[in-house]
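Every protein chain of the complex appears in place save one, which is left out.
Here is subunit A:
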């Protein structure tokens, strides 16, 4: 850290006696006479950071480094391996299957955001602001969030089936639309998307609801006096004040949907064909299924990088535009 080696500023023109002596005696003898006009630095506080550094190192940095290790080598056995440089990165970025999965995942995240953010806000606006129904609404809305991912997958796997699932049966027999997510790519896509909307829109709704509740009453009263319509009130009073929570909602929903794995794995297993093979499903196929650790390592790092960059861009754009 730079703070430790910042030298005490020597003010040559000052007489030493005029300057207040530092509280901690300087360690180096040549500094003793030098008058300081900076506060004495005590670097022992860095020890407090050490536990975090150690635990993060063991849980995140070192595992990540093993991934880096795999990504630049061709490993046959623990003793028999070849350094390959960036070959795996090159082959992964040129792999048409990976490219297709990337676009598919991007499309999925985009659709998730386009549907869930407005829907969540709409839900939040419709939820009661006060009274006994507040808790009822909160519990009902929060319910999907309490269900584990793989259970959500199982629920939808059954729910969307045409023969024994309520949803699938209604679509097939009441609406008269031929719907089968195990055979039709579009149906599979719609099922996974609907499942994600069902599972995660409540998160957006709860965040937006919290944001809406924090708006002081006079803003609504002023809008009433100014003759604002319901839409104008939403557009000019509520929406601007949801910026913070929606930034968080968009970030969370982007990250989660871009890394979605469990639910499509349970419902469709990535199929039919490759229709719902998202990046994570493809990655686990390469890493665990085919045991191609080199390409999988390179893939993981790129994946990680994309999520980081996308989050950074989202966050910067959303916070900047508000100023």
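Going forward, a residue touches a chain if its C-beta (ideal position, glycine included) is under 8 Å from a C-beta of that chain, and two chains touch if they have at least 3 such contacts; residues count from 1.
Note that in this section contacts and distances are computed from a predicted model.
The unshown chain of the complex is recorded in UniProt as "Glycerol transport system ATP-binding protein", chosen from "PD40 domain-containing protein", "Glycerol transport system ATP-binding protein", "Cytochrome c oxidase subunit IVB" or "NAD(P)/FAD-dependent oxidoreductase". Contact with the omitted chain, checked across A:40, A:63, A:118 or A:240, is made by A:240. Contact with the omitted chain, checked across A:149, A:169 or A:219, is made by A:219. Mapped onto subunit A, the footprint of the missing chain covers residues 216, 218-219, 221-222, 224-229, 232, 236-237, 240, 322.
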